[in-house]
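To start, I am sharing the structure in question, which I have written as structure tokens.
We show some of the complex, not the whole, and keep each chain where it was.
Each chain carries a letter (A, B and C) given by its place in the written order, and its residues are counted from 1.
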Amino acid sequence: MISILQYYNNELRRLSIKELNQALHQHQGIIWVDLDDPLEAEEETILVSLFDFHPLAIEDCQGGRTEDEGHPPKVEDFGDYLFIIFNPVEAVAAGENGENAHGFEIRTSQLSAFLTKGVLVTHHYKAMRSINFASQLVGKNPQILGRGPDYLFHMIIDDLVDNYTPILDRLDESIDRMEEEVFHRPAQETMVSILQMKRNITTIRRVGLYQREMLNRLSRGEFPLITQDEMIYYRNVYDHLVRMTDLADSYRDTVGGLLDAYLSVTSNRLNQIMKVLTLISTIFLPLSVITGFFGMNFAYLPGLNWEYGVLAATIFMGLVATGMLWFFKRNKWV
Amino acid sequence: MISILQYYNNELRRLSIKELNQALHQHQGIIWVDLDDPLEAEEETILVSLFDFHPLAIEDCQGGRTEDEGHPPKVEDFGDYLFIIFNPVEAVAAGENGENAHGFEIRTSQLSAFLTKGVLVTHHYKAMRSINFASQLVGKNPQILGRGPDYLFHMIIDDLVDNYTPILDRLDESIDRMEEEVFHRPAQETMVSILQMKRNITTIRRVGLYQREMLNRLSRGEFPLITQDEMIYYRNVYDHLVRMTDLADSYRDTVGGLLDAYLSVTSNRLNQIMKVLTLISTIFLPLSVITGFFGMNFAYLPGLNWEYGVLAATIFMGLVATGMLWFFKRNKWV
Amino acid sequence: MISILQYYNNELRRLSIKELNQALHQHQGIIWVDLDDPLEAEEETILVSLFDFHPLAIEDCQGGRTEDEGHPPKVEDFGDYLFIIFNPVEAVAAGENGENAHGFEIRTSQLSAFLTKGVLVTHHYKAMRSINFASQLVGKNPQILGRGPDYLFHMIIDDLVDNYTPILDRLDESIDRMEEEVFHRPAQETMVSILQMKRNITTIRRVGLYQREMLNRLSRGEFPLITQDEMIYYRNVYDHLVRMTDLADSYRDTVGGLLDAYLSVTSNRLNQIMKVLTLISTIFLPLSVITGFFGMNFAYLPGLNWEYGVLAATIFMGLVATGMLWFFKRNKWV
């Protein structure tokens, strides 16, 4: 689906492809072309015939059709236009088994954009909340488009980056739950979940770092297509990404600590079990020898015929057991 | 609450907002405006109407209202003014459970400042000791304000950085206590405390590194609003932050060592317990077989009717036990 | 085997060495010389006599004859010509033993190239799919050669880099299988396989990083022999290598996590076994003492002659065992 918006003479118009062609030739106003899951023919018409973008850039756009993760973020200056790839992220329920019900996987997708003097072309195969959001905003307040394609594009990626926040919050919650589990109900699934979480954090961190670097370049005045006045807005998005990646970094540290904790808790459990085993062996093995002693068939075994023999032996066994326990307590083994 | 101080003609005056407006237009003297947990209307009046600061900067200021941690430290040059965010830290008792009574969490907050030619605007939602301290100092010695907003601002952040010291001391104490615990009373809570401490150290280190980088820039002459003469004072704050982050680094190393030590001590305990178990099994299992031997119901079992049979068997059992013990001692297993 | 292709006057011709000599002197058209496992005499003729390349570059070419891994990637500017070494990779079945049937080893080989104004010389001892592929393409569409040696060379290395993808996919599959194994059938072979995989990832990552750095230089305009127009194509190959090394990085992380998981699962198994041992000892050692007690030969042992003595003892033993089990369940040890 292709939607074309033009802001011209303080008015917002929705153009057909034909009108677009005309508007481009007459350099009329500011234009936003959004290709939402376009057909190959549409891509051909718009990207190749109308705008004549570089084949490699178009190839990078189209890579997003088949690949799950999309092309990693990048910005390339072709002189007349900037080609920018951004990676939105979303959380997808992992849910392979019932136990890991709160597990989720972070997936990246691809938003490609061409930024020229007066025109912004966005291109994506998956539906994007931020595009819809920008579209509505422009509908309500056409002057946003009037501020130029660089301002509009900043708005789209600012919203994309804001969408990272709920995912990071969800990661934070997961970490808290994992922490709970590690210290109170450690199980093998905990380990699996922690490893899954670690991968998620790595994904979001990697994408964040790439885009942070990219926005650093966009906000430094390296590209003339981003005007001096708009650079501060890109700097703002950069700042948000710095915070995201910072959070991701600190989550990574915490998850690393959780792994250590898990191993430690597991080894603690082993110690606990060994203590019980030792305690029981220590108390009952000697008693077993004592009963064995009086079970020997020696004719002259003393006390066998003594009236209080059994009592004495029982008391002796009690004393041995108590003494052992006392010795253990003293050494803090129990 | 808004407090406005003006140093003009060697005199310190407290201005109303109206007077401030006037003073700004006549460029009279040096002015310090402090917005202490301001209402939104007050922010509107001061930051937007009077000073006309950039909306993004104001947005960053206001972020501190809702967010716990505040915006990370940054400095941004808007030409006419510098916008600086600083993160004071404070230690908050963690105290979720009684066992971890000495635990605490390090929290960051946000101090925003606008530094223009002749005016310093500070903005914060939480009460700040360093602001009060600077305010008192200016009250006693108005000429401090007379040295310019850059000097005054240096004084505020110098005091903020000095406030890190007691927190680092507290971390140091905690580490000593943890070390004690790890080697003499290791428990699962120790592990929890160590992980908490690690997070605290990471927090203070991260904030410190950001601010260190920021002060490096402030003291390098990159910003014309910081005069040549004052740069050395910013360098001094930078030096303090270098020491803080150095300390944090060495604490991090020590805490990493503590984790290793904890695992090692735990595994040592396991070894200790296993030794006792082995010792007891080793002594009593053979004895059990011996008593079992003479407990067999064979008619021709030798020695059963011998007067000293029991004695001989008992002595034999004693010898076996002693020999085992000796063998163990020799191999240093006990 | 030496194959020489010339594109001249819109025509593709296959030259003999003699014709090559002539064409070089007359600077006719674009020429591609491919030395596929050449004899030393052929190398002498082409590289030394005809082109007079630097002895050190020729030595680096020939290093690939005896060395398994080939010279690491590099690019060297000799003024008149660029000397470039590229490392294709291939997966070789490891298969030392039957258990590790899906194991494979990643091997690197060497493709050397000399890029001059109008001539591309490629040199390799192993057959290269990408060379054949380029050769066929040029056969079908001679104008590819007509775009210059830099464009042709870009095509060869682009295909080489594309050949990394199936290997990375195979690594990905191996990782999935390993993950399965680690959590469900951990064995010592799993560990061996993981270590082998780690080595493979390190190899591909190292080669990838080298070539990425090299392509970064080739696409930055550092070398005049790569024309402005072709740089974007080299940038494209660079982009592919960035994705490869990124994937390799994330695989490395995952494999590191697998090692942790393996150790954790192993230690979990130990805990499991210890629990069973403890359970059994805990139940049967006390029972053994009870039977021992009534096996003692005391004359006055109570209950021996009581009609329901055995029953009472048996019930008592059952109660002890059940109590123990209940105590264990309550503590979640079983």
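Note that in this section a residue touches a chain if its C-beta (ideal position, glycine included) is under 8 Å from a C-beta of that chain, and two chains touch if they have at least 3 such contacts.
Being a predicted model, the structure only gives us computed values, none of them experimental.
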Starting from the 3 chains in place, I would like the total count of identical chains in the complete complex.
5
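Note that only the chains that are shown with their structure count from here on.
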Starting from the defined contact criterion, work out which chains touch chain A and chain C both, please.
none
By C-alpha centroid distance to the whole-protein centroid, which chain wins?
A
Whole-Å gap between the CA centroids of chain A and chain B:
26
With centres defined as the mean C-alpha position, give me the chain B-chain C separation in Å.
42
Where in chain C do residues touch at least two different other chains?
295
Residues of chain A that touch chain C when the two form their complex
54, 56, 59-60, 71-72, 74, 76, 78, 188, 191-192, 195, 198-199, 202-203, 206, 259, 262-263, 266-267, 269-270, 273-274, 276-277, 280-281, 284-285, 287-288, 291-292, 294-297, 301, 303-310, 313-314
Taking the complex as given, what residues does chain C use to touch chain A?
183, 232-233, 235-236, 239, 242-243, 246, 250, 253-254, 257, 260-261, 263-265, 267-268, 270-271, 274-275, 277-278, 281-282, 285-286, 288-289, 292-293, 295-302, 333
